[in-house]
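Supplied in structure tokens, the structure appears directly below.
A single protein chain has been omitted from the complex, and every remaining protein chain is retained in its original position.
Chain IDs A, B and C follow the sequence of writing; residue 1 opens each chain.
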Amino acid sequence: MSFLDILQSIVPIALFYSAPLIFTALGGVFSERSGVVNIGLEGLMVMGAFVGIVFNLTFADTFGAATPWISVLVAMVVSAVFSLLHAVASVSFRADQVVSGVAINFLALGLGVFLTKQWYGKGQTDMVSQPFYSQNIPLLSDIPILGSIFFEGVYLTSYIAIIFAIIAWFILYKTSFGMRLTSVGQHPMAADTNGINVYAMRYVAVMISGALGGIGGSVFALTIALNFSQSTIVGQGFMSLAAVIFGKWHPLGAMGAALFFGFAQSLSVISSGVPLLEDIPKVYLTIAPYVLTILALAGFIGRSEAPKANNQPYIKGTR
Amino acid sequence: MFTNRMFNILVPVISVLLGLLAGAIIMLSFGYNPISGYIALWNGAFGDWYFFGETIRQVTPYIFTGLAVAFAFRSGLFNIGAEGQVLVGWLAAVWIGTTVDAPMFIHLPLAILAAFLAGAFWGFIPGILKAKLGVHEVIVTIMLNYIALYSTNAIIRSVLTDREDTTDKISESASLSADWIMQLTAYSRMHYGILLALLVAVLIWFLIDKTTLGYEIRSVGYNQHASRYAGMNVGKNIIFAMVISGGIAGLGGAMEGLGTFGYMPAHSGFTNIGFDGIAVALLGGNTALGVVIAAFLFGTLKIGALNMPTGAGVPSELVEIVIALIIFFVASSFVIRWMLLRLKKEGK
Amino acid sequence: GASDEEDTANNTEDTTSTEETESAEGTDEDATEESEATDFSVSMVTDIGGVDDKSFNQSAWEGLEAFGNEHGMSKGEGYDYAQSSSDSDYMPNINRLVRGGYDLVFGIGFMLTDAITEVAGQNPDTNFALVDAVAEGDNVVNITFKEQQGSFLVGVAAALKSESGKVGFVGGEESELIKKFEVGFVAGVKSVDSSIDVDVQYADSFGAPDKGKAIAANMYNSGVDVIYHASGATGNGVFAQAKDIKNSDSDANAWVIGVDRDQYEEGTIGDTNVTLTSMVKRVDIAVQEVAKSAMDGEFPGGEILEFGLEDNGIAVAKTNEEAYTADIDTAVEEWKQKILDGEIEVPSTDEELESYQDSL
Partner (left out) sequence: MEDSVIEMLNIRKEFPGIVANNNITLQVKQGEIHALLGENGAGKSTLMNVLFGLYQPEKGEIRVNGKKVNITDPNVANDLGIGMVHQHFMLVDTFTVTQNIILGKEPKKYGMIDIKKAEKKVAELSERYGLKVDPSAKIRDISVGMQQRVEILKTLYRGAEVLILDEPTAVLTPQEIKELVEILKSLIKEGISIILITHKLKEIMEVCDRCTVIRKGEGIGTVNVSETSTDQLAELMVGREINFTTEKSEANPKEKVLSITDLRVKDNRNIEMVKGLNLDVKAGEIVGIAGVDGNGQSELIEAITGLTKTESGSVLLNDKDITNFSPRKVTESGVSHIPQDRHKFGLVLDFPIGENMVLQTYYKQPYSKNGILSYKNIYQKANELINEYDVRVASEFTHARSLSGGNQQKAIIGREVDRSPDLLIAAQPTRGLDVGAIEFIHQKLIEERDKGRAVLLISFELDEIMNVSDRIAVMFDGQIVANLKPTETNERELGLLMAGSKKEKVGEQ
């Protein structure tokens, strides 16, 4: 394969692999910047995948080609509501945020599979008839070379994810909402004395993470797995969490990290076809993405500072 | 008057009850009979000696992974990597168990030690990266989980065997299982590991609460600056904590390799022993005793759940939900305390 | 439930609509012979795939259900299953059923080998059957399949279908069992046209659709136009990719060959379908046969039953008429005959494959 061919096969794969991680990681960025650790991302993705698939299966005939999009919206809403549990526990009930995050993971998977068995009488759903399909982005795909690499046979969702990342950056760094949210995660009491409602901010942030996690999960399910089961979401949520930290709690950083995972992953797939790499034992290619991540962190990313108030319930009048 | 001690006992108990209650409500609303559901659960866990044995067997690794995660937490570190540490520990134990041949009093300890060292090494990596470069342990441990999964599989397939899916059985001299236990529990796979688990729990309790090492660990966990000021070597403590934590998780793997299975299959996914360990640790409030109790609860529910479909037609996932809710209630203990106080006031 | 019954129903239709109908009838006759209910009871333990994994667990369960219905049993009374959610559940599940007094307990999948061996040793009075692997014990029957044969035939189909001269194989995890699929497939392809090259890749997991999709994307990208997958849920990703390609260009060549059951359903996209065919493993037939012999007191304990083309334990699905054309069919049938006549011995390991290719 020529270098160009390699690029041409790597990029689209990396893009669809990363998209769900980007959405979810952005969610993580919001909730953690407000001072609420979110180990529950995995669970939020599970919920998103479950809802996305169920809705798609149920309403495919009603909505036709629009079904996947509507499914994602529904998944978004439901997961946002679901994430309220995490908000209530860790903001109002002063629960240890890690604990309640872990609970979210258990609950989502339990509910998802339980209900699947209730509604479909089996542990996994059928395949959806209206998944997301890749396409050539109009105009952009006509750009010579670049067009064929970046905009042919790609999923809109991938680019929406990237756009979301930019929007998230804008919200967090350019709007008062973003500044307040960040202040709540850095120094809640300072925010409070400035008349910002710490609890409200954190509720909103957690629900945003729920919404984005829901999108991430449903996009994964409707692009890649096409059905829901126990093993639809296995670890993608944790990879997203890693992306949040890897990206130093910065939306664009998180996006970068997610894309990094995607590229590493597709590289490891492609390389078994690349002459030089063919002879390396398979396992090295398989673990390469994870090893690379660690090396990157140790090498040039280094120390990353979590938001100061992370994992601390805010109680008025204590320092 | 509610003393703190009473709270610390009451709150978890109430949480468990609430969790089970919620579970019952769910069963009702989906047209199952909660009574028979829970009876099936109970019988599945303690119905007869066999299932009792299996429950204990399930509890054993949970104690280890729970302790591992809890120990790291006490020093301010979040070890999501127990999963991977279990896998490498399992592999190391089986490796020694299958390849070495020596009398039991050497072979068994050797295999267990190997598991500990393997896990410890898997904990050492995030430990040193955190201590020297400030790399966040959470990512590193997540990545190491995957690396462990794939490389142990590769080793099983291409080093320990010739493209087989499971290693050979370990030799008797490295096995934790005992005939008399099997006899007693009608061939359950309960094994000596539980004793080791309880022993380690006691050791950890002692280490954390009673020794200078534990004092340092806790101090570093709370305030690294003050610990440095006080002359403690923060980096050393972080590494130490992760190494011990990883080692204990590794022992959890040994339980599977030398006790439950006696071999190691190539895993198509994570065992979840490590991930469940996080929940166990948190349920147990990161204390040794708490972890042991939480592990028993967890093991009971998990094994009992297997009997719910056959015994009462209830999908076993219901138990996952119950577990989740219990964790929530424990986490929200603040509210439960508050309610208890209210009740007390009303009482007067 | 309802939706489930339906689709499993038409599944069995799909599969029986392949040409083992005689055997199906055969079992029916037996049924009429002695349909009065017996006190015989049979059950199975799934591996982590679960009883509805659209694969051999499900197929086995359908077998048990069919058997149960024949003999006037119902789930819970007469036949039942236990589902395993992790490797450590096999033992307690098998034991639970043994204690439940079942006369015959099936272990589905090679993962259960050790569990069955051990429990069988501990319970000499109960009969056991293990699917896809071999366990010691003279109260154990081992049910294996000649997957290489079916894989060979779908290989033939792939070779004939391929226009690019490139086909692919996606395996779950590298293992003896999956090797049989891979080797058989390659042999089949090469027998038709040794110039066709086969791109073989493993996902290192039976549950990684994302990786499956990535691999498929890469393969189709590099000109492969038929992919045979033996990778469980990872295969979902392969189907997803094929359908995606089909969607953007309806006359593109992106075919998938399913495994274990007829995966026609998985291939549907609009009014076309990307499933060329499937290598069908009739675990249901095997299960019913063994159950029956056990009930009749002719339990072949200690034996290794190898189901293959000859006894319809292995078949090739023909559901997708428009893709699986008549001439492909005739060719496949010819090769099948050769195998049945013993003209060719289908290889099942790399070594055998080499010698086989040299013989071409």
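The rule we apply is simple: a residue touches a chain if its C-beta (ideal position, glycine included) is under 8 Å from a C-beta of that chain, and two chains touch if they have at least 3 such contacts.
Only a predicted model underlies this, so the values are computations on that prediction, with no experimental measurement involved.
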| request: Going by the touch rule at the top, give the shown chains the omitted chain contacts. | output: A, B
| query | Among A:Ala60, A:Met179, A:Leu277 or A:Ala296, which residue is in touch with the absent chain? | reply | A:Met179
| request: Kindly state which of the options A:Ala190, A:Val274 or A:Leu295 is in contact with the chain not pictured. | output: A:Ala190
| said: Can you say which of B:Met104, B:Ala230, B:Leu289 or B:Leu343 touches the chain missing from this structure? | reply: B:Ala230
| Touching the missing chain, which residues of subunit B? | 210-215, 218-219, 222-223, 225-233
| Positions on subunit A where the hidden chain makes contact | 174-176, 179-180, 182-183, 186-187, 189-196, 316-317, 319
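Quick note on the criterion: only the chains that are shown with their structure count from here on.
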| What is the shape of the graph in which nodes denote protein chains and edges denote touching chain pairs (line, ring, star, complete, other)? | complete
| query | Farthest from subunit A in C-alpha centre terms, which chain would that be? | reply | C
| request: Find the geometric centre of each of subunit B and subunit C from their Cα atoms only, then give the gap between the two centres in Å, rounded to an integer. | output: 37
| message | From the mean C-alpha coordinate of subunit A to that of subunit B, what's the distance rounded to whole Å? | response | 28
| Which subunit A residues touch at least two other chains? | 231, 234, 282-283, 286
| request: Give me the residues of subunit C that touch two or more other chains. | output: 83, 85, 174, 204, 207
| Which part of subunit B faces subunit C closely enough to touch in the complex? | 44, 48, 50-51, 54, 57-58, 150, 153, 157, 163-166, 169, 186-189, 256, 260-263, 265-269, 271-272, 303, 306-307, 309-310, 316
| Which bits of subunit A are touching subunit B when the two form their complex? | 85, 89-90, 93-96, 98-100, 102-107, 109-111, 113-114, 117-118, 231, 234-235, 238-239, 241-242, 245-246, 281-283, 286-287, 290-291, 293-294, 297-298, 301-304, 306
| note | Touching subunit C in the complex, subunit A uses residues 1, 5, 8-9, 12-13, 16-17, 120-124, 126-127, 129, 131, 133-136, 153, 220, 223-227, 229-232, 234, 236, 265-266, 269-270, 272-273, 282-283, 286
